[in-house]
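Here the complex is missing a single protein chain, while all its other protein chains stay put.
And now, subunit A:
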Amino acid sequence: MMRTVFLAFFSVGLVLSTSGCTDFVELNQLAFIIGTAIDYAENGQIEVSQQIVIPSKKEDPSKREGSSSFFVMSAKGKDVFQATQKIQLRMSRKLMANHRMIIAISEEYFKKDDVRKLFDKLIRDPANNLRDTIVMIKGGSAKEFLMLNHPIEPLSTIAVGKELQINGMRSFSSRQFVIETLTKGARPFMPVLQIENVKLSKEHDSPVAELHGFAVLDHHLKVKGILGLPEAPGAIWMSGKGSSQGATIPWNNNKDVVSFRLTRLQRQMTSANGHDPKHMVLTVKAQAYLLENTSQQDMSEVENMMELQKCLNKQIQKELQSTIEKVQQWGPDVFGIGEYLHHNYPYWWKSQRDDWDDKFKRIEVTVKTDIILRSIGVSGAPVK
């Protein structure tokens, strides 16, 4: 009898401790962080803001006014943890960063402080997943970005995450970013957002965070330049990170335009003549689908198709070449050409890898295009 009682108590004790009851955290004791913002503060401090979702309001788009589905808490501290801890002290729930989608860093912070020191926390603390995206906020503060509303999405951060996904710019996770920061032959490329007032309906206009371009960062993560939207997709393509994009080119002696959807974006690097690392050839590949044609020509004719493909290749080549030259003037090798040279000319690379930002400027890069016209759409000649 005693034995049974003893065993029963003992097993209850075991069950309680093995299920981790000493550390239980219920779902209603958690606060999910969806976005984090880093801003510059005086005296060597940083301001960390956390965007926390209010779960009960998330599924209620009808009551948009007045009751938003999130709130933002911020605090200053010497590092990310200290500031977050200050926020935690004011919270009734435990902060959980496992589901974060965006880390926004203000342009001011990039200028005045060292972004590299933020990454230790990202890798060291097991609460981070490195699946989120790091973006830069141009102009305003990053905290302001977290506080914005969005016309369709419940949170501005979710909107940005989806925006990048849907537009075929997927390889911008913070893991990717940290890897590029640590590699000697490639430099990171970071989405830049700008807060702009947009008139969304007749009654009111509201501030919305819009994709402004991509920042070209050097080895010390200082911004060397920002590629605007007409050029940025090309640069993403050339750095091997794009998956699809659109292209519009002049046609018929600049009288008309034609537009394409480009899919299966790829890029390939080779050195010219096969052995000269100082002269690189970057070949971009894609499949094009003609989706709009303002001219009167019948695109189902083979001659026109040939001409179209030739013209598309030529035009894209010209644009990409000028983008590369622009980036080369700034210095940072966002295309990973250094990494290619590192892989293929490892011994030559050893003498080049220090100061690559500077040496990259002197590498001659030629762009070649290999775009195939896959389809002219579902109508041949324009409807008259």
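Brief remarks follow.
To be clear about the criterion, a contact is a pair of C-beta atoms (placed from the backbone, for glycine too) under 8 Å apart; a residue touches a chain by one contact, two chains touch by 3 or more; residues count from 1.
Criterion: contacts and distances are computed from a predicted model.
One chain of the assembly is not displayed; among "Iron chelate uptake ABC transporter family permease subunit", "Spore germination protein KB", "Multisubunit potassium/proton antiporter PhaF subunit" or "sn-glycerol 3-phosphate transport system ATP-binding protein", its UniProt protein name is "Spore germination protein KB".
The omitted chain makes contact with just one of the residues A:P151, A:P346 or A:G380: A:P346.
When the omitted chain is restored, the residue from A:M91, A:L182, A:L229 or A:I372 that touches it is A:L182. In the full complex, subunit A contacts the hidden chain through residues 14, 17-18, 20, 22-23, 98-99, 123, 126, 129-131, 165, 175, 178-179, 182-183, 339, 342-344, 346-347.
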